[in-house]
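What follows is a short report on a single structure.
With one protein chain removed, the remaining protein chains of the complex are shown where they sit.
Every chain is named by a letter (A and B) in the order it is written, and numbering of its residues begins at 1.
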Amino acid sequence: MSFPWAQEYKPQGTVSKWVDERLPLPRLVYNAVGAGYPVPRNLNYFWNFGVLAGVALVIQIVTGIVLAMHYYASVDGAFNSVEHIMRDVNSGWFVRYAHMNGASFFFIVVYIHIFRGLFYGSYKAPREMIWLLGVTIFLLMMATAFMGYVLPWGQMSFWGAQVITGFFSAIPLVGEPLRQLLLGGFAPDQAALNRFFSLHYLLPFIIAGVIILHIWALHIPGSSNPTGVSVKGEQDTVPFHPYYTAKDGFGLGVFLIFFVAVTFFAPNMLGHPDNYIPANPLSTPAHIVPEWYFLPFYAILKAFTVDFGIPFTGIIIIPAKLMGVLAMFGSILLLFFLPWLDTSPVRSGHYRPLFRKFFWYGLIPSLAILTYCGGKPPYTQWVVLSQLAAAYYFAHFLIILPIVSRIERPLPLPNSITEAVTGKPLPAAA
Amino acid sequence: MVRLVAFLVGLFFSGMLLLGLGDTVITAIKEPAVPSVEAEFHEETLPVSFAHDGPLGKYDRGQLQRGLKVYSEVCAACHSLKLVSFRDFAALGYSEEQVKALAKAWKTEVPSINPETGEPATRPAIPADKIPSPFANEVAARAANNNALPPDLSLITKAREGGPAYVYSLLLGYRDQAGYKSEEGKELLKEFPEAATPAGLHFNPWFANLNIAMAAPIVSDDQVTYDDGTKATKEQMARDVSAFLTWAAEPKMENRKSAGWAALGFLLVFTVLAWMSYKTIWADKKH
Partner (left out) sequence: MSTVKKTKSTAKKPAVKKQAAAPAASVATKAAAGDQNHGGAEGSGVRRRDFIHVAAVSFAGVGAAAVAMPLVSQMSASADVLALASIEVDVAAIQPGQSIKTSWRKQPVFIRNLTPAEVEEANKVDVGSLRDPQTLAERTKPGKENWLITLGVCTHLGCVPLGAASGEVKGEYGGYFCPCHGSHYDTAARIRKGPAPLNLAVPEFAFISDTVVKIG
């Protein structure tokens, strides 16, 4: 890789040598997550979440393959097949609850991973490609989670499918035909359920593929670190194994404790009771909400209440519904442009006093408010709050960050990672 | 260029949101939200506790058996329990023979076909059968119930906010609407004269829209005679059937909790070991 002091893989036995000459897979692993990958020595616990996200994906794929052995994608049988898994299949309740809550924990871990990147400027040069691939993974995850939630064919599944495909009907001209194309009909039914199952099974493997690219792109510049200062020499790094494998092992234990506590003792805490009612195309639940991890985006969708038009003429250029849909997708797509919106040469939020204020007192509260309001009925106070928070969200990324990058005077950076850690300058750093 | 476009897009979205905010506030002032009878008079679930509550809770087998009796003698006349099989009753502490007898004596028989003629027929249930539904289909169920559909009860405690406490409150929540006052002392029919319960419905402040199609199912003490001699008060029957329906919705709860404790114990030891391993490896590295 790009560090000359990276340890080289030296096969020990004859078999290892034989394999290495023909298929150097152990060498690849050694260089990717073994002793052959030098990593900054100062990573904090926020850097555990990349590995944890990988673990969460593995949990989802393994439990998902098991569930697919018993599930049938039929509008008449899907709901009962899930209950069959819960009641009659050996340990089926465990596999199903693990998959259900695994999705939530996957999002928790990925959100922390994303916020780490946002705060420490991990999206900045030379790591833009890692960030772009990461946002792609996030979009794929959202699609996968949505389609997975449809599969049990409960009330929330059905009406979720109805509402989310309804977004597309907001697009002028092609909207309604596009929606029918996606659903294979006029409303969610057998055709939609079958294709969602097919794609829900496919997408995780595509996610796994993009993750490989994500890690590949990571290994070109190497990992970022809390100071944001680039690695200057061998003293700044430690080999991934055993240093970070051990740390990740500990992090995994803590993660699993939380995961197990929820899965075994409050498995339905993050779900919605209405999804235990079989889908009924003739009756909408009183209060439909998406899964918690979509709530901020749902709040943005609902926050747009006025049409954009020419005042006093009645001409509407963009109706509120379309704007809500555009803004909801825009709120994620804008992350693709983040590396070019934040132009500050300093990566870490630690050394950016102004950025840090906007991050902690602006972005985080606005997202918290959006998450909270997304799950609330459309009463005035919640609509007003989410409109404020959504306005801040867009302003933060599209207006504030570019301006802050220009006017901010960053704090002095340490000369090197080692200096930041030990508190004294090393001759090697000079 | 990217930043210019972003600036304009940001200005547009934020601007439209602030416009919308103004609009929302003006609308709220001009047309203030009308208080609804549901918002004012819908009640939170009654306080009730069960043996299966909490991370260590287990089902009370005697209570489940009593609850089954209430279900079979009261609820089963209208409500199906489609996802539960007779064989599952072994988990309530019944022997194989008792399960067989229960299945055979069940009031509704299992639809089948006459082996001689092929005509539709019924036969007594066997343990492998699901609990037979009281109505052949939805149309029949609606026809017999004033066009209301009695929901299947297999998952009712997981499909309603509040779970067993909701079922318990609903069963005991029938009130006389005339003169009904909320805890704050507001009288319903005075505040909302148009909210009088329509004919054919029954007033119950624990139901989402306060008017439920189901007539009070538990009407008097000793409506059911318990085999174990427990006094069948209305409260007791409501509690027992709520516990039974919790079991019906989550029959693996006990396995889940015990497996959870084993997993947690194991993970705690693993995490401590992993932490020690991590600290040992990093002992020489300042970071």
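By our rule, a residue touches a chain if its C-beta (ideal position, glycine included) is under 8 Å from a C-beta of that chain, and two chains touch if they have at least 3 such contacts.
This structure is a prediction, so every number in the text was calculated from the model and none was measured.
Asker: Can you list the shown chains that the absent chain is in touch with?
Answerer: Within the full complex, the chain not displayed touches A, B.
Asker: Quick one: say which of A:A35, A:L193, A:A299 or A:A320 touches the chain that got left out.
Answerer: Final answer for the missing-chain contact: A:A35.
Asker: Specify the residue from the set B:R3, B:R66, B:R87 or B:R239 that touches the hidden chain.
Answerer: B:R87
Asker: May I ask which residue of A:V19, A:A32 or A:V62 touches the chain that does not appear here?
Answerer: Reading the full complex, the residue touching the unseen chain is A:V62.
Asker: Counting contacts across the full complex, list the positions on subunit A that touch the omitted chain.
Answerer: Residues touching the hidden chain, for subunit A, are 7, 35, 62-63, 66, 69-70, 84, 87-92, 94-95, 238-239, 241-242, 246, 249.
Asker: Just the residue numbers, please: which parts of subunit B touch the chain that's not shown?
Answerer: Those residues of subunit B that touch the unshown chain are 85, 87, 127-128, 266-267, 269-270, 273-274, 276-277, 279-281, 283-285.
Just so we're on the same page, only the chains that are shown with their structure count from here on.
Asker: Which integer distance in Å separates the CA centroid of subunit A from that of subunit B?
Answerer: Each chain reduced to its C-alpha mean, subunit A and subunit B end up 33 Å apart.
Asker: For subunit A, which residues are in contact with subunit B within the complex?
Answerer: 41-43, 80, 83, 86-87, 93-94, 97, 238, 242-243, 246-247, 249-250, 252-254, 256-257, 260-261, 263-265, 267-268, 273-274, 276-277, 286, 303-306, 308, 320, 323, 327, 330, 334, 337, 340-341, 343, 379-380, 383-384, 387-388, 390-392, 394-395, 397-399, 402, 421-422
Asker: Which residues of subunit B touch subunit A once you look at their complex with the stated criterion?
Answerer: Residue list for subunit B touching subunit A: 2-3, 6-7, 9-11, 13-14, 16-21, 23-25, 27-28, 33, 55, 83, 88, 151, 154-155, 158-161, 208, 249, 251-252, 255-257, 259-261, 263-264, 267-268, 270-271, 274-275, 277-278, 281-282, 285-287.
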